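Missing here: one protein chain of the complex. Every other protein chain is in place.
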Amino acid sequence: MLPLSWYLIVSAILFTIGVSGVLIRRNPLVIFMSIELMLNAVNLSFIAFSRYLDSVDGQMFVFLVLTVAAAEVVVGLALIVFIFRTRRDIDVDDMNVLRG
Amino acid sequence: MIDLQLELSFFVLAVASIASAIGVIAFRNAVYSALSLILTLLFLALFYLQLGAMFIAIVQILIYAGAIMVLFLFVVTMLASEASDTELPDRIPWQRGIAATLGLILVGTLSYLLFTGTPMYVASTATHDNSLSLKVAAQGNIEAFGLALFHGFAFPFEVTSLLIVVAILGALVFGRRA
Partner (left out) sequence: MINLTLEVLLFPLLGFIILGLAGRFISRTAILTIACGACGLAFLCAAISFFSVLGTPASTFVSNPAAGDQIFYTWVVSGDFQVSFGLLLDPLSAVMLMVVTGVGFIIHVYSGGYMEDDPGFWRYFSFLNFFIFAMVLLVGADNFLFLLVGWALVGLASYLLIGFWYQRRAAVAAAQKALVINIIGDFGLMIAIFMIFTFTAQKDGTGTLNYFMNPGAGGPLTGVFTSLSTVPHNYWRVVVICLLLFVACTAKSAQLPLYMWLPDAMEGPTPVSALIHAATMVTAGVYLVARANPIFEVAPLALMVVGIIGGVTALFAASIALFQLDVKRVLAYSTISQLGYMFMAEGVHNYSTGIFHLITHAYFKALLFLAVGAVIHALGGEQDIRKMGGLRARMPITFWTFVIAALAISGIPPFAGFWSKDEILGSLFASGGRLGYALWVIGIVTAGLTGFYIFRLVFGIFMGSYRGTGPVRHAHGDEEEEEPVEAELASARQPVRSRGSGNPARGAGNGSIFEAPTIMTIPLIILAFLSVVGGFVGSFSLFGDPGWHPLATFLAPVFNTVHTFVEPSFTRQWISTAVSVVVSSLGIGGAWLLYGKGFEYKENKNPFYQLVFHKYYVDEFFGLVLIRPLLWLGRAASHWLEGDALDGGSRAVAWVLRGTSAGLSRLQTGYMRNYALAILFGVVVIILYYAVRR
């Protein structure tokens, strides 16, 4: 078998890519997708650990994360639609009412 | 032989998933980003297969790539704007630099920590009572998963159904025309 750390490194790289996406992109949908990417990277970690610790708990956790991610996507997209429905250009930096 | 096959497949999957992940954040067109994400999810599902989580792999493809990303595509095409966000003027240009730096630090540190850790290989098959591989060998993958789900994790399972109801209500509320 392959060492565990290899899978975890891949997970870390995917996670970092997701983080950069959140910070750099301004399209709210792309930001959301990057968040999904982060969640998936973590899922990969969980599965790897499940295999290497020979326990089903990791897979169970991923199952639940999946469910939560689905619910989150539903609500999040509804919000995005609601906010950005009537705008011409969608830029998340327009939401700076909390400035000051 | 088996190891070589394993390693090869690992590297191919790793490279592919990272490439498509980069594609998610790099494409100017949001639709392309969504498609890249689907691709990434697929490769991750293959990873899960390689790690012996059959049920989760299938569920990932069905739900994540099948349902959630479709939803994403609906919204992306609904909110399509003329200008993509990489062309609009950036109000905080310094954010990129700092984000890149921090990202590099993050991945570098994590890699360093992971590389210098003790390598851990798969445990031998029958090390503890809760051993998954035993159950899998006894009953098969999905049965093992199902048993664990409905015996040990029944309560979280029910709670997630509640969560889904709440999400639906939230979507309904937000989705109404003003």
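A and B label the chains in the order they appear, each numbered from 1.
By our rule, a contact is a pair of C-beta atoms (placed from the backbone, for glycine too) under 8 Å apart; a residue touches a chain by one contact, two chains touch by 3 or more.
Quick caveat: nothing in here was measured; it's all calculated off a predicted structure.
Q: From the list B:T77, B:T109 or B:Q139, which touches the chain that is not on show?
A: Checking each option in B:T77, B:T109 or B:Q139, the one touching the absent chain turns out to be B:T109.
Q: Touching residues of chain A against the unshown chain: what are they?
A: 19, 22-23, 26, 92-93, 95-100
Q: Extract the touching residues of chain B with respect to the undisplayed chain.
A: 91-92, 95, 98-99, 102-103, 105-106, 109-110, 112-113, 116
Rule of thumb we're sticking to: only the chains that are shown with their structure count from here on.
Q: Using Cα averages as centroids, what's the distance between chain A and chain B in whole Å?
A: Centres of chain A and chain B (C-alpha means) sit 7 Å apart.
Q: Show me the residue ranges of chain A that touch chain B in the complex, using the header's touch definition.
A: Residues 1-10, 12-14, 16-21, 23-27, 29-30, 32-34, 36-37, 40, 43-44, 47-48, 50-57, 59-60, 62-64, 66-75, 77-82, 84-85, 87-91, 93.
Q: Within their complex, state which residues of chain B touch chain A.
A: Contacts found on chain B: 6-7, 10, 14, 17-18, 21-22, 24-25, 30, 33-34, 37, 40-41, 44, 47-48, 51-53, 55-56, 59-60, 63-64, 67-68, 71-72, 75-76, 78-79, 81-86, 88, 90-92, 95-96, 99-100, 103, 106-107, 110-111, 114-115, 117, 119-123, 125, 127-128, 130-133, 135, 144-145, 148-149, 152-153, 156, 160, 163-164, 166-168, 170-171, 173-175.
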